[in-house]
Structure formats: C-alpha cells, structure tokens
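Omission of a single protein chain aside, the complex is shown with its protein chains in their original locations.
Chain nomenclature is as follows: A, B and C, assigned in order of appearance, with residue numbering initiated at 1 for each chain independently.
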Amino acid sequence: MDKTVPNLATAVAGIHDGATVMIGGFGGSGAPIELIHALIDRFRATGHPTGLTVVNNNAGNGHVGLAALIETGMVAKLICSFPRSADPVVFTELYKAGKIELELVPQGTLAERIRAGGAGIPAFYTPTGYGTDLAAGKKIEEFDGRPYVQERWLKADFALVKAERADRMGNLTYRAASRNFGPLMCMAAAETIVQARTVVDPGAIDPEAVVTPGIFVQKIVEVTAPQQEETLNRAGAVH
Amino acid sequence: MDKTVPNLATAVAGIHDGATVMIGGFGGSGAPIELIHALIDRFRATGHPTGLTVVNNNAGNGHVGLAALIETGMVAKLICSFPRSADPVVFTELYKAGKIELELVPQGTLAERIRAGGAGIPAFYTPTGYGTDLAAGKKIEEFDGRPYVQERWLKADFALVKAERADRMGNLTYRAASRNFGPLMCMAAAETIVQARTVVDPGAIDPEAVVTPGIFVQKIVEVTAPQQEETLNRAGAVH
Amino acid sequence: MSETLSNAQIAWRAAQDIADGAYVNLGIGFPEMVAKFQPPGRQAIFHTENGILNFGEAPAPGEEDWDLINAGKKAVTLKPGAAFFHHADSFAMVRGGHLDVAILGAYQVAETGDLANWSTGPKGVPAVGGAMDLVHGAKRVAVITDHVTKDGKPKLVERCTLPLTGVGCVTRVYTSLAVIDIAGGHFVLREKLPTLSLEALQAQTGAKLYLDGPVADLIVPEI
Partner (left out) sequence: MSETLSNAQIAWRAAQDIADGAYVNLGIGFPEMVAKFQPPGRQAIFHTENGILNFGEAPAPGEEDWDLINAGKKAVTLKPGAAFFHHADSFAMVRGGHLDVAILGAYQVAETGDLANWSTGPKGVPAVGGAMDLVHGAKRVAVITDHVTKDGKPKLVERCTLPLTGVGCVTRVYTSLAVIDIAGGHFVLREKLPTLSLEALQAQTGAKLYLDGPVADLIVPEI
C-alpha cells in the first residue's frame, strides 16, 4: 500500500467545482500552504475548481495561502470561527461586497462538528452559543435542567492537511500546535490529501506515536521544506 | 505540581459508597488490577465502599480484578457492553440471582457516551442500536432521511485507569491496545486515579507523545510491575 | 443432504471479495478465519475495535503480549504501519464509514438486510459488544454463515424472529451453499454450489430467492 502521489498538482487534481474543502491550520500554524497554492495554480491555469465551500478556523492573512485562495474568487462560502485578523483585507472586502458567504461557528463547535462528521454522529448538543445570535433558529433541548443547542455534523469532499511525518499507509504525526484541526479534518473528508515534511516507510512511525491513523488519509505528497504563512507575510509575499 | 500519592490504599481512599466508578481496560488489557484490588482490600477491612455503579466494557474474568470486585458484592450496577466471557461465573450468578443490575450498551456507544461526558456534550445521535431492543424507549430523530438514536453522556465520580508512563503533572502514555477506554474515562470522571508503571518528572514525556494530558488526571500511583489479568487467571489466582 | 461448504471454505469465498488495501473488520469467532484466505498479492488492513489497525496473526504460544489483543481477546501481532488509538477513535472509524468491509456472523439474516447475531433470546446474560456498531458505517457489511441452523431451519428469512442487531444493514451473505446479495428488500442469488438445484436451495431458504442475471457456480478449493 502506497498512498503517496508524485507532486502537488496531482494531489489536488481531483478537487471539483462546488466541492466542500476543509483546510487545516489555525492561523498560519498547520496551514498547508503548498497544497493551497497548488490549488490556486490549477485554478489560474484551468479556471477550476470554483464555487468552493471552505472550512477553516480563519480567513487567511496577507496574500498567501487561504487569503490568496479567497482572493482568486474560487471560494463561494467560508465556514469558520474567526475571519478577522491582522491583515484580513481580502476576505473583508469580498464579504462586504456580498461576494462570499460566511457561516460563523464558535470554534469549539466547529471542531466538534468536524469530529462528529468523521465519527458518524449526525448531531450533538452543546451549551455553546445558547441564548446568542449564533444559535438563532437552532433546535434547543434541555438536559438535567439546562438548555443546550443542537448542532449538526460537518463533512467535506476533501481535506487539505499539513503533517510532519507520514508513512506510505497514511499514518501521520504533526508538529507542535500545528496539529490543531488536522486530525479532525482527516476524519471528516471523503478524500484527505496530506502534505508531509517527511514520508517514511510503514513501520518507521511508532504505532504509539501515530496521531492520525492511516485509514483517515487517502493521498500523501512530500513537501520537504514547507513554507510558513507567518514568515511569508512578514516578507510581504504574494501568491 | 505533583499528583502522585504514596500508595494504592491512599489512591482509592476517597471512593465513597454509591459512587460511579469507571474502570479502564478491555478484558485484561488495560485492567488496573492493583487499583481494583486495593479497593477490594479496603472493602474487606472497612465494609466500604459499597453500592457502586461500575462502568467497564466487560464483567471480568476468573476471580481477580473486576470479577473479584463484583464477587465481593460491592457493585450494585454494571454498565457494560459484553458481560459474557470465558469464565464469567461471578457476574452471571449474581445477575441471575437478581443481585446486580445490568445496563447493556453497545461498545461504540459506550465509548462515545464516556467521551461525551468528558467533552461536555450532554447527548448525541448515533445509528447504532436503531430498531433494536437496546434502543427501546430512547428518543429517535431523523437526519438527512435516516433515523438515529439519542444517547446521553456518561460521567463518573471516579475513574481507575492503567497507564504505562505518567509524569507528576498527570500526562500519560499507554501501552499497545491497553489504551482502549483509558483516555476517555480520564476525561469523564471527576477524580481520575491512575496506576502507572513508571512515574517521571514533567518534561520527560515528549509533549507530542502525550496521549492523556494531565488536566484529566487527579491522582497517580506508581505500580512498577503491574499484574496482567490473563496471566493471573491462567495461574488460577484468586483475590 | 447435499454437499455443503466448510467454514473454512465459506471464509475463503468471502476473502476473495476483499480488495488489496481494504480496511476490514472481522467479527469475533468464525469471521476471524477470513484473514487466513487473502488472495496472493492482496493485503487488507485489519481493524479491531479495541484500538489497533494493521494487526497480524497470533504469536507463537508463550510469546503472547496480553496488552496486544484483538476484540476476541486473543493475542495478536503487529504489521509494519500499525497504529494504536482509543475506543472512541476506534468506533469513529466504524460508525464514520471509514471501514471498507465488515464481515460478521449471523443467527438470522432477513431479506430486508436486517441482521440478528447478538442474542438468542431472553435466557442467559445479554452481551452485545461491538456488533451493533459494526453493522453501521462500514461501506459493505457482509455475513458469513451456514445456510441453515444445526437443526436444519433457515437462517435466511423474510423477517428475523431473534432480537435484531441492526436494521437494513447487510448487503451480501456468504453461506455454506450460496452467495446472495441483498438489494431492494430481496435476496438476489449470485452464486450457488454447482451440484445444488435452485429448487433445493430455495427449499432451504426462508424467503424467496430472486435472480438478476446469471447465477455463477460457487467453486472453492479443498481446504
């Protein structure tokens, strides 16, 4: 079994118009910059994919990675918890112009909805958001005398995730806090596409140390020197 | 911060009559034999605790560990998925005599209910059990045209868990498949009591390798040569 | 009595339908035997509910590590690329639709796809384990079973009379006599022992067998 693909272009080739795409990362930590840029390059060359629904915690920074993806106009809808940031002009302008739809989800609910999608749990109850605008129209149920909001699972056609090490069967480890949404998105997507700094043979990752078991991963591409969104933005990079 | 306690007796001293106690392990793998035996010893010496509700996947084997705990009569109710096993006479006889209550829960639902208890999710929906006797009387809701069963969280006053390594702050690793219910029960109990084969100083466990973060652990006792239920039973041990 | 397949032969037949690289859960007991009969050149990845992916055969007697067991509490070994995980992640794999195939035993299977395999009724201690979870989520849920009970009663029935494990979940049944798909609320016969007439098979089956295209000969090696 070998889930590696030869290059970034091949890795993202199957993402179709209108797809829901989960993109890992919290700010720049864990952002799969190279996979996102490969998707942008494909769009510039072919006009596809377009009309994407993107799930991420944020809306990107500067003009690289997620911000650059949004800037192309490929993204019809963003599902996220915090689309405001240091340099959010790209999303803010499109949003104010009515050119991109926003579904705002509390961060913990976003994480839990993605996990639920991966775990086959169609709905769950959470105290988060009860009594606020973000629970408007949602089903409320009381348990042990306390009200909770019903939230639905979130699934995706694709996930783009950045890992530290991958073996060819798809077992993954992450680096520090870049783990964040990665393990959840791997579970919730029909096709999970991983960029890993190192690809190793099965057996090279201790079974105890595996964070994402290979069953949740479909494609792996090695990116040996991944770029960091924060570093790119400090250098004023534009993709 | 140092969550270690000097010995097994101290570790289980706070478990009160009528408490709900989650006990880790799947069969003998991960069964915290020494903690269970310390609880039995306390009961024999003091008559307490009694009237316990125990949550475990099974009902024990032979006359050690969970089976021995049940045999003492300390357990009023068992919540588990599979109380039948190679040598189940203890539970079977008490159950048939009406001396112990059983709540039978499908294994995946049991795991998810415990996780929900730890994660502050009071209820969730699962396809598991729909249309079966085990969903009788439970709330059903349809999502995307498919019916699901509503299940409630499961929490405990105490959890008894076997770990491989613990640092003094409560960060844990497990050994092989003995991980099973441990990380979930640590989350779901008000007081999690861990027996670890090795206790190390904070910093000795790689932050990437931590399976249970210390926030989920309250007490740690070092048991350097833990006994294995399977090995004890093959030797005909009785506690 | 007509010729019937042995358990090993039923397991062999089921194994032929497992693709290379498939993620597979084999139920406790008889279904575990399927792992032995993977065709050459194919390697499935086996999942066990208690938290291992890619485990292998039993170790030599005396070499057991009792922390390294499968859902049947038998000692196993690891293959390269194995992973450990906790029970909630394990059943996320099951319920979340990540397994390609689950192969289970059965007391009864109905033409509706309903399965009864966990309880023979109110006597004794009830025990369900992971059976009710495994019938949901796997992309394909197959059953391997003798075609009839020990006393000759049909196990393939119109409606299960024993307590259900799951509703409408089974899509294929490998029996000691035939290979039968379940589709549209019907048993659809795909393969039968060449020595067995359709009438004789129908006589041992508790619901109508439908045909949808040719019925192949069910041919298995001597094992």
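Definition applied: a residue touches a chain if its C-beta (ideal position, glycine included) is under 8 Å from a C-beta of that chain, and two chains touch if they have at least 3 such contacts.
Predicted, not measured: the structure shown is a model, and the values here were computed from it.
Peer 1: Based on the whole assembly, the unshown chain contacts which displayed chains?
Peer 2: Its contacts among the visible chains are A, B.
Peer 1: Taking the full complex into account, find the residue in B:D87, B:E103, B:E142 or B:E208 that is in contact with the omitted chain.
Peer 2: B:E208
Peer 1: Touching the hidden chain in the full complex, which residues of subunit A are there? Just list them.
Peer 2: 26-30, 57, 59, 81-86, 88, 91-92, 95-96, 102, 104-112, 114-115, 126-134, 174-184, 211, 228-231
Peer 1: Where does subunit B touch the missing chain, residue by residue?
Peer 2: Residues of subunit B in contact with the hidden chain: 1, 115, 117-121, 167-169, 171, 187, 201-203, 205, 207-208, 210, 213-216.
What we mean here is this: only the chains that are shown with their structure count from here on.
Peer 1: So what's the Cα centroid distance for subunit A and subunit B, whole Å?
Peer 2: Taking the average C-alpha coordinate of subunit A and of subunit B, the gap between them is 35 Å.
Peer 1: Centroid of subunit B to centroid of subunit C, CA atoms only: how many Å?
Peer 2: Distance between chain centres: 30 Å.
Peer 1: Pull out every residue in subunit B that's touching 2 or more other chains.
Peer 2: In subunit B, 112, 126-127, 174-176 touch at least two other chains.
Peer 1: Check each residue of subunit C and list the ones that touch at least two other chains.
Peer 2: Expected reply: 52, 84-85, 88, 91, 94-95, 136-137.
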